[in-house]
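The structure's right below; bear with me while I get my questions together.
Note that one protein chain of the assembly has been removed; the remaining protein chains are unaltered in position.
Just so it is clear, A, B and C label the chains in written order, and each chain counts residues from 1 on its own.
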Amino acid sequence: MSGNSFGTLYCVTSFGESHGPAYGGVVDGCPPGLDLKNEDLQKELDRRKPGSSRHVTQRRETDTVEILSGIYEGKTTGTAIGFLVRNEDQRSKDYSAIAEKFRPGHADYTYWQKYGIRDPRGGGRASARETVVRVAAGAIAKKWLQQRYGVLIRGYLAQLGPHPIAFKSWDEVGTNPFFSADGSVIKKLEDFMDQLRESGDSCGARVNVIAEKVPVGWGEPVYGRLDADIAGAMMSINAVKGVEIGAGFASIAQKGSEHGDEMTPQGFLSNNNGGVLGGISTGQEVAVSIALKPTSSIRLRRRTIDTQGKATTVQTTGRHDPCVGIRATPIAEAMLACVLMDHALRYRAQCGDVTPPTKVG
Amino acid sequence: MSGNSFGTLYCVTSFGESHGPAYGGVVDGCPPGLDLKNEDLQKELDRRKPGSSRHVTQRRETDTVEILSGIYEGKTTGTAIGFLVRNEDQRSKDYSAIAEKFRPGHADYTYWQKYGIRDPRGGGRASARETVVRVAAGAIAKKWLQQRYGVLIRGYLAQLGPHPIAFKSWDEVGTNPFFSADGSVIKKLEDFMDQLRESGDSCGARVNVIAEKVPVGWGEPVYGRLDADIAGAMMSINAVKGVEIGAGFASIAQKGSEHGDEMTPQGFLSNNNGGVLGGISTGQEVAVSIALKPTSSIRLRRRTIDTQGKATTVQTTGRHDPCVGIRATPIAEAMLACVLMDHALRYRAQCGDVTPPTKVG
Amino acid sequence: MSGNSFGTLYCVTSFGESHGPAYGGVVDGCPPGLDLKNEDLQKELDRRKPGSSRHVTQRRETDTVEILSGIYEGKTTGTAIGFLVRNEDQRSKDYSAIAEKFRPGHADYTYWQKYGIRDPRGGGRASARETVVRVAAGAIAKKWLQQRYGVLIRGYLAQLGPHPIAFKSWDEVGTNPFFSADGSVIKKLEDFMDQLRESGDSCGARVNVIAEKVPVGWGEPVYGRLDADIAGAMMSINAVKGVEIGAGFASIAQKGSEHGDEMTPQGFLSNNNGGVLGGISTGQEVAVSIALKPTSSIRLRRRTIDTQGKATTVQTTGRHDPCVGIRATPIAEAMLACVLMDHALRYRAQCGDVTPPTKVG
Partner (left out) sequence: MSGNSFGTLYCVTSFGESHGPAYGGVVDGCPPGLDLKNEDLQKELDRRKPGSSRHVTQRRETDTVEILSGIYEGKTTGTAIGFLVRNEDQRSKDYSAIAEKFRPGHADYTYWQKYGIRDPRGGGRASARETVVRVAAGAIAKKWLQQRYGVLIRGYLAQLGPHPIAFKSWDEVGTNPFFSADGSVIKKLEDFMDQLRESGDSCGARVNVIAEKVPVGWGEPVYGRLDADIAGAMMSINAVKGVEIGAGFASIAQKGSEHGDEMTPQGFLSNNNGGVLGGISTGQEVAVSIALKPTSSIRLRRRTIDTQGKATTVQTTGRHDPCVGIRATPIAEAMLACVLMDHALRYRAQCGDVTPPTKVG
């Protein structure tokens, strides 16, 4: 398995660079017979699209997706689904100033040193724009999971820089540019972002993602655990530096009598485990939380070196998200969807003849 | 790739149950010509061995490892390295009382519901005893990484239940039963553990692992990122609920000007990135932190259901670690070693002809 | 690994259908720094292009390839190389008559029964047109292998229906529409094909492929053998029903004293092994031979059933190759190139520090 693919049975392969002609992906392993149209993918892509508010990058991209294969008369055929998202707004000149320097906190340096060559235009392959492929692949997984098992995958922004955001209602999430589940804090967040942007700096964020109605039994111990694959998938998203399942780091200070979720015939009484025990889904909500670091491309002047190894400074003046976390919600949802779908298929393969013997809930 | 294997080129396969005849593993992909003896593996296995202090499980296991293949005249031949660790102290009767009940917070329930059958003796495949395989496989990786690249991988206990433990010195770690890098807190930790054990409860822990001298360039964007593979590997360890790379969740509240590690011709000025940028190693220390939940097998009575789905209660009276985190340090080191070795080999495959063009440090 | 990808480190993913908008592929794992242009791929695609003589399908396709990623300033960057070949000449009406029937010897029936749905236009995913992806991916592998190791991969038509074709000279292969290495038989082959086409029937073929200058040591025993991967790759080509390495089926009747290739300080004295011993390349020519069955789409009326399971007959009147083997030479070369490149990379990963200890030749 190469670095640009993931998944064992629901397999996603990605290509494309920020300022190349297009991004594209191949989704392999989707069951046949699923209704699927460009619009199913487009709907999700529009949620992560740039330029949707003043708080995100002003790059102009319609992110129009074209499905190229795997569909016949509106249904998946079981063959590979290829799709393309053409790049439209590529101002390569923006990047000429930084082609010979490494932005602190950016992949500039590591790509250069690893490959001995790099595409500096817009971050090349390291651009967060690659996440269009994830979102498109996730849209297919979401739809199948929803239709086949009723699984519902939703996320929200749980913290913006220093500001934690309470979960109020799923209904709020789609009504503001922050994916905030609390509509009452939008003004505060906007002020914070305006000030941040003005200062030329950036901030981090926390995104929470929840999958409801995941059946019991998905996940393959001991290395192919559901939570292990989720952690890997989440950490593969640009800028992610931490992943928690359920109680996460709060588990450290918990007692066993507090953490271990008790059960009744109606189900679990709590969900510290985050929907996964022993690497296998419990039937509860799968709850994931991720930390995204502040954008590394900022306007403030910073110390760095150039490709000759000489000391210099750098400022980044292109169009960047001051907080990549704001647009990360649909991306994290997509990654969770892909992992769950992969494990749904893996479950059917090995345990297709098993009926969970104990009736709960 | 099935659930009991991990790694693309340095590939580890595991089998065994807590109360079966043996655990075993196969390490495939190790380069030829490495000096390797049973003792190289044994040394690491002894570090995670049960019964080494009163603070861990009192199960009596020598954990003696036998290498069965892949070695000729003391050197690896490049063929698969099979090894075995026989189980010795299996008191199956201890578990008869819980065979028909699910321990809160344990994999009992999910294995049962997934497979329709489970080996209840000592947790069966879900037992943390499986980590002998990881530690043995990690010992080989550690040795090769050290000899070939000078990579040094070490970990320590950074928090025990509510008690954070400062990093003082690597020299302290081997001198106490907690893998604490601060010798001055041992008395406090012992008192805490004695009290915890007496109360019949358990607690969580944080373990930090550091890999020094990792060369720049390891890791395959965009999905096969070094940090993504590390996160997956760490989350696959029993009881782990969270993973951080570098600044981790602290990144959320950081500004970009604070988080982005500045560079000089001598190298980076900080390491918020934790040694990975864009999924590729930077040449700095790779810094990982994990959260382990409290042991789910506790003596306190808890509400649960039985395999018929009826309400009942359960107490676990077998021999269990009151804090699995205490013995987790060598396990986390092993997983980091395996992932790094996998990426060292993957790096050579694709970039074996590249010399990092910019000289730093 | 899903069905539409192959390779461990040089990984090829394919999508597209005969009458969809495009075929495309993703090549992942190519080392950075290789000079690569559209023309490098086009040159090979032109060799397998339809319509190049009256003996192959008259479908009009320029097979123009567009590289979409993975290249910067004319060099590979080490990131995924995506490419696209748009379909141009899609006469879907040709196929309406057979949408409800299964052509004998064709994948119509199995796709239908497996997926419960199929794209009947031009064979859909089962069309041999998919091989454009293989040829494009193989072109990259060929170029890298040639530049890095001097490996030269060439094939020729060794039998056309009942007519064996002797190997005379590589120089002949490019001068006739059959990839025949014997220019003197072209007239005979043309007459045979003209008669065959007129009769509405089709025929099989044998293609031989040779890789010269493959270094000793490529291939991973015991399951990842070089010859095993070659056999799998060749058998995955449409219409292939048999694969031989070296002496192949002739080995059955050989004595050990005849088959076992003797060695001298100058090298091997024969090559019954076909360049592979124990799954590892010997340093000799890697010699592969494949059998391609006759095209299943023929004009002659044949008994079959329809999708309702009722008896009927079918004639295929679309534009088809009367012998798919004629255009198979560049495809077989491409598959061999991909497998060799994959193993070249795998060899570097594990044995990058080894110098073959015995000097030969």
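The definition used in the following text is that contacts are C-beta pairs under 8 Å (C-beta built on N, C-alpha and C of every residue); 3 or more make two chains touch, one makes a residue touch a chain.
Note that this is a predicted model, so its numbers are computed, not measured.
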Checklist entry - For the chain left off this view, which of B:Gly70, B:Gly232 or B:Gly246 is in contact with it? => result B:Gly70
Checklist entry - Among B:Gly24, B:Pro104 or B:Gly204, which residue is in contact with the omitted chain in the full complex? => result B:Gly24
Next on the checklist: For the chain not shown, which residue from C:Ala97, C:Leu152, C:Ile186 or C:Val216 touches it across the whole complex?
Outcome noted: C:Val216
Checklist entry - So which bits of subunit C touch the chain we can't see? => result 1-6, 8, 12, 14, 102-107, 109-116, 125-126, 130, 159, 161-162, 201-206, 216-225, 227-236, 238, 241-265, 269, 272-274, 276-283, 291-296, 298, 300, 302-305, 307-311, 325, 346-347, 351, 354-360
Item to check | In subunit A, positions touching the absent partner | outcome: 1, 8-9, 29-33, 78-79, 148, 221, 345-346, 348-354
Next on the checklist: For subunit B, which positions touch the chain that isn't shown here?
Outcome noted: 1-5, 7-9, 11, 13-17, 20-24, 26, 28-29, 32-33, 66, 68-70, 72, 75, 77-82, 84, 114-119, 124-125
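Please note the rule applied: only the chains that are shown with their structure count from here on.
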Checklist entry - Among the chains, which one keeps its Cα centre farthest from the Cα centre of subunit B? => result C
Checklist entry - How many angstrom lie between the CA centroids of subunit A and subunit C, rounded to a whole number? => result 38
Item to check | Whole-Å gap between the CA centroids of subunit B and subunit C | outcome: 45
Item to check | Euclidean distance of C-alpha centroids - subunit A vs subunit B, Å | outcome: 26
Item to check | Residues within subunit B bordering two or more other chains | outcome: 1, 8, 221, 346, 351, 354
